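Before anything else, here's the structure in question.
Some chains omitted; the rest stay in position.
Going in written order, the chains are labelled A and B, and every chain counts its residues from 1.
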Amino acid sequence: MSKTNAGYFFEDYRVGQVLTHATPRTLSAGDVALYQALYGPRFALQSSGDVAEASGLPRGVVDDLITFHTVFGKTVPDISLNAVANLGYAEGRFLSRVQAGDTIRAESEVIGLKENSNGKTGIVWVRTKGFANGDRPVLEYVRWVMVRKGDVTAPAPETMVPELAEAVAAEALQVPEGLDWSDFDFDSSGEPHRFGDYAVGEVIDHVDGVTLTDPEHMMATRLWQNTAKVHFDVTARPDEQRLIYGGHIISLARALSFNGLANAQLLAAINGGAHANPAVAGDTIRAWSEVLDTARTENPSVGALRLRLVATKGAPGALRGEDGKYLPEVLLDLDYWAFIPI
Amino acid sequence: MSKTNAGYFFEDYRVGQVLTHATPRTLSAGDVALYQALYGPRFALQSSGDVAEASGLPRGVVDDLITFHTVFGKTVPDISLNAVANLGYAEGRFLSRVQAGDTIRAESEVIGLKENSNGKTGIVWVRTKGFANGDRPVLEYVRWVMVRKGDVTAPAPETMVPELAEAVAAEALQVPEGLDWSDFDFDSSGEPHRFGDYAVGEVIDHVDGVTLTDPEHMMATRLWQNTAKVHFDVTARPDEQRLIYGGHIISLARALSFNGLANAQLLAAINGGAHANPAVAGDTIRAWSEVLDTARTENPSVGALRLRLVATKGAPGALRGEDGKYLPEVLLDLDYWAFIPI
């Protein structure tokens, strides 16, 4: 039985340790079609090779969340196989665009450790980097998770809590090379709203709802080679429910956000995010967005919107209760930057 | 909230209005594989690049219903987001073949309007055209839908009911350029039956049944970027059932019709069609066909069969009751032309 990978436990991590994640993966038009079938995105740049080309990008540029999920999936066997909770994201930046045919690999550096006072679990911070075709950086982000100790008698490591930016600075966003939206065809995207039409504080209800099913989230999660057993095995939990991979909710909410944000076509950064409550099959997901900030970039045709994207089950309402905690119907609270034509 | 698209209401349409539908889409081998997984077609020309090439067509020619669904899906946000019912099709013609890699766009012209006597809804007729890679026509058809009024006090438009052909004339069918079935390999297709083996009035029971599931029709419907909420959101209806996109039933019935019509490999026209009753998960679909007409074409190796394709839930039986209405187990009554080797 010794050949089976049991995953890392809290005491197996050291600050400075670099984990080379296994099973690099070559993405294809098949992954793009499955992403379409599972989430139904309609952003014009990824839907149409003609629109991508007219924007100065290669045909077949994939949705940025495909990049995110692929990199994230690679990290699961080394980071979160024994995780109790996925606690947060910070300092996420999309560094270059991925096309069908690119081969993605990932590595993570442990940048923080803190044992919990119960002595049974601890928090691990990692900075993960994704690369295409060898060494072209495509994505980096910090994630922290609560991990079980395998041996509760293992001594606590020295506490090291990394300082993380509250948000990625607008100046640090990487506008894709060659992107030119100076003559963008707003008929192709389905909405006329451009950078200047959005104001800080504006809230957009994305209207539509989608009821979740088990086969869909399982297929999505396998597509990214994410092996966490709670997503697949009804015997893993007393309630016999499969917990849905948090990234599934991110992609569904992002696809719903087309309705009102059709021109926010590329992700630029992930400032932070919380999977506030677990989702299961049967839940009906709705989403709303709030404009948190706006910024011009060095590219005169490209602006950036900082957006809060909230996914709920049931009708959207308040975000937090009087105790400051997320309400039980809130599933996702994601803070990100997106690029939009000026 | 004003940025969210609420869709068109009946009073928003004018005869002669041209709607340029958004989100052009580049089809790929991924869409073809998903179509295979969702419906299980076995028509040799689309299954095998070798058979396509031997027939004088390019490798990777896609099922004509992929073309239909992609064009149809584009029209939903502008035509049927507030539709109460999809009433009919006419004058549908497949004008050229689509391959993986082609980018499909669509536009529709409003050709008829008639407010209903209740003053709350009206009927809208549109002629929709699909194009590949700019301006190559691939499909056109007329569809009419019943649409809600957004403002019941809006005045009724002048009534304009278009005259529509009962069926596409055999002479108007567009045989694909280069198609040559003079030396077709009937071993590859699985059945020996060719044009001359079918007689008007002949009825073919396609035997097999398929029980519907929610994840499958949702994945199919998203693949075509069809956003009508009744397909996805169990809270949209009092019975908490997701209604299945009518095109899902067309594709399932067409795939079942392989058994007896294996050589009717290309769609030529859609003469008419009714989604007689809604389908939901758990229904088991069966299908039968009737040969309505036969015609030779200007291509000596290519004949055309005019077929009625009927999908039912439960065992196939009669089509209409004594009152002339479709029986409740009838889901689809489609009248189309297909090409078959002579």
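Operating definition for what follows: a contact is a pair of C-beta atoms (placed from the backbone, for glycine too) under 8 Å apart; a residue touches a chain by one contact, two chains touch by 3 or more.
Keep in mind that what you see is a predicted model, and the values were worked out from it rather than measured.
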| item | value |
| --- | --- |
| Subunit count for the whole complex, all chains sharing one sequence, 2 displayed | 3 |
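In this text, only the chains that are shown with their structure count from here on.
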| item | value |
| --- | --- |
| C-alpha-based rotation, chain A on chain B, 0 to 180 degrees, nearest 5 | 120 |
| Contacting residues of chain A [partner chain B, same complex] | 28-34, 36-40, 42-44, 47-51, 59-60, 100, 187-191, 193, 197, 203-211, 213-216, 259-262, 284 |
| Interfacial residue positions of chain B with respect to chain A in the complex | 1, 3-6, 20, 22-26, 28-31, 33-34, 77, 100-101, 103, 105, 133-134, 213-215, 218-223, 225, 227, 229, 232-236, 242 |
